[in-house]
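All protein chains but one are shown in place.
Each chain gets a letter, A and B, in the order it is written, and its residues are counted from 1.
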Amino acid sequence: MSTKMNVSSKIYLGLVYFFLYAPIIVLIVFSFNESTSTSVMSGFSFKWYGELLRDADTINAVKNTLLIAVVSSVCATVLGTAAAVGIDKMRNKYLRSAIMNTTNIPMMNPEIVTGISLLLLFAFSSQLLGIKNALGLHTLIIAHITFVLPYVILSVLPKLHQMDHHLSEAAMDLGCTPVKSFFKVVLPSIMPGILTGFIMAFTLSLDDFVISYFVSGPEWQTLPIRLFSMTKKRVKPDMYALSTLIFFVMLVLLMLINFMQARGDKKKEKDK
Amino acid sequence: MKRIISMLFVLILMFSCSVIAFAESSPLTETELQAKYKKLAGTSINVYNWGEYISDGSEGVMNVNEEFEKLTGIKVNYATYATNEDMYTTLKAGGSAYDIVIPSDYMIQRLIEEEYLEKINFDNIPNYKNIMDEYKGLYYDPNDEYSVPYNVGMIGVIYNKKVVKGNPTSWDLMWDERYKGQILQFNNPRDGFATAMFLLGIDVNTQDEKEWRRAYAKLIEQKEVLQSYVSDEIFNKMEAGDAAVAAYYAGDYLLMKDNNPDLEFYYPEEGTNKFVDAVCIPKGCQNKEAAELYINFLLSEEVALANAEYLYYATPNKTVINNDNYSLKGNPILYPDKENEPKTQSYENLNQYTLSLTTKLWSELKIEGASNTAVYIKLGVTAGIGLALIIYTTIKKKKRQKLYDV
Partner (left out) sequence: MEKKTLSAKLLASPHIVWSVLFIIAPLIMVAYYSFTNADGNFTLENIKALSDYKEVFLNSIWYGIVATLICLVIAYPTAYFIARSKARVQSTMIMLVMLPMWTSLIVRTYSIMSLIENTGIINTFIQKLGFEPIQMINTSGAVILGMVYDFLPFMILPIYSVLTKLDNKLVEAAHDLGADKITVLTKIVLPLSRSGILSGITMVFVPSVSTFYISQKLGGGNFALVGEIIEGQFVTSNNFNLGASLSLVLMVLILICMAVMNHFSGDEEESSGGLMP
């Protein structure tokens, strides 16, 4: 349903984006501060960017955070999409709502409850197995998959709901195997849902502190853990610099993808 | 004959024991230390510390963990926490083996009581001699078996001299109506209650419920003049001049003063809290010897100096205090002289009942004053609207069904 936008809708969108981006502008400005303050601007300098590049611990934490976010959001997207397809087919109302409510539990619980209860579970099972250093990458990934799953399922389900079920049946009547009809018919039509689910899962995993704190071991520190544990002292502008860098890298990446898509579209039009 | 032999035997045994004991109580020499480094090179230790609580190589200072790795070849896995209680929860649940933790005094007391700590072999820490005598044998570890002091500090009141008139000396500045809306209070029960308890002259470690309720009443009174309850955001608020009065740690005041020279500081005359953060080895550690070498490294003059310069907290290390290169040497706030030394009291571990009471009173403090009936009305109205909508849609649905039936 893409038609041209009128002026008032453009203004409205502009305001919403301004609301979302106003704090980002502020943080970019303070990342160039000369002093250690993040509330009083005392001069312009690039020194915090230099500090950041020398800070091996932070760079390592960024790597860990990205790795965990990518792996757990991909796993959660696959697991969640499959689950949503299955749930959508269920006609038993009680079974359906039982599964949905269970799925939503990690979202309902305050993060600290999810974090501590998973920690207790991991500690308990590692005791059973006799492992001493049980917490690490795998526990972080398991925990992250668990708490982002409901977001994936909740974004895929409406698309399945909206989809015309007769389509996949027609495909099968025409000789498609169920697997083929799933990949050729169902998957393309629920793709926007899967994508938004993936984006949300990635976002939540990227910025999670409380759950990660409790299920991480000494060797796998993430960026949010580093940042939150700084709050006894102060968060210095080098973290603002880091946020600014991450922001611009992602922005450039987005622009590139958009640009390439645009070129692809033009090519297709020409081919036609 | 038999008796003589057995007596001889006992004598020999006693002698050999005392020799061993004597040998054990002598700290390692430099060469023995080097041999240990060689032996343990290639292993690793898991260090668990407060965030931003070690000189980490930023702005050209020493990177302590990296230097330790270079010196010994022992790898340091470094993890951080934000509060004593966060750290306690991780230790209690288990699941990972830490070799070093750095809790505060009252938490060490609790960890010793609940047997979470390993006894330290001080022979592996020859630099323990650098610790000042006044920080040995403290109440939380009276026999110096489990902990080695790392940092010390005190709480005081920070104010903006552009706003606050005169020379305040008492906790009552935080209750002063002239500065209504410009006062910040701690957002954690222990420190928050302590401000009121010091003002009222109550023992901060009391287990008497009545006394806690008295302090609670005082905090309710304060709520009128308070701007907000804060933790780390105090830095930004005080530096930018959004608030004018706040209680916080002395070392952090010095950091704030760098960004706002109008800020002043004093230790209230009624007394204040003094804390010691100390290095401990938790039970279940995997590389105790290396952990002891790490503690020894932290106590060496160079490293302790780098940490003291970076953290701005007072150090218990005499080689640093007397060091001429130490930029904070003799700083009147970190190291007040005998005459100006404030009255202090340390926090002790509270029993479970009192802990729960403080948390409960603290949350009551937060909702105090908010009109409680209003929320019932608001939610009631919302529920009513919801119910009306449900009834409306059901009726509509039935009507539509009737239409189809016909």
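To be clear about the criterion, a contact is a pair of C-beta atoms (placed from the backbone, for glycine too) under 8 Å apart; a residue touches a chain by one contact, two chains touch by 3 or more.
Source: prediction; values computed, not measured.
Undergrad: Where does the absent chain touch, in terms of which shown chains it meets?
TA: Among the chains that are shown, those touched by the missing chain are A, B.
Undergrad: Identify the residue among B:Lys38, B:Lys162, B:Lys180 or B:Lys397 that touches the chain left out of the display.
TA: B:Lys397
Undergrad: Kindly state which of the options A:Tyr17, A:Phe46 or A:Phe183 is in contact with the chain not pictured.
TA: A:Tyr17
Undergrad: For the chain that's not shown, point to the residue among B:Ile131, B:Ala215 or B:Val230 touching it.
TA: Residue touching the chain left out of view: B:Val230.
Undergrad: Mind pulling the chain A residues that touch the left-out chain?
TA: Contacting residues on chain A, toward the hidden partner: 1-3, 5, 9-10, 12-13, 16-17, 19-24, 26-27, 30, 38-39, 79-80, 82-83, 85-87, 89-90, 97, 99, 101-114, 116-118, 120-121, 142-143, 145-146, 149, 151, 153-155, 157-159, 161-162, 164, 166, 172, 178, 189, 192-193, 195-196, 199-200, 203, 206-207, 209, 223-224, 227-228, 231, 235, 239-240, 242-243, 246-247, 250-251, 254-255, 257-258, 261-262, 265.
Undergrad: Just the residue numbers, please: which parts of chain B touch the chain that's not shown?
TA: 83, 85-86, 88-89, 187-190, 227-230, 233, 236-237, 240-242, 352, 355-356, 358-360, 362-364, 366-367, 370, 372, 375-376, 378-379, 382, 386, 389-390, 393, 397
Here is the rule we go by: only the chains that are shown with their structure count from here on.
Undergrad: Per the centroid of Cα atoms for each chain, what is the distance between chain A and chain B, given in Å?
TA: 33
Undergrad: Touching chain B in the complex: which residues of chain A?
TA: Checking each residue of chain A against chain B gives 35-40, 42, 51, 54-57, 116, 119-120, 122-123, 126-127, 132-136, 139, 213-214, 216-219, 221, 225-226, 228-236, 238.
Undergrad: Could you pull out which chain B residues touch chain A in their complex?
TA: Its residues touching chain A are 46-48, 50-53, 56-59, 66, 77-83, 86, 89-90, 93-98, 231-232, 235-237, 239-240, 242, 252, 255, 258-260, 284, 286, 311.
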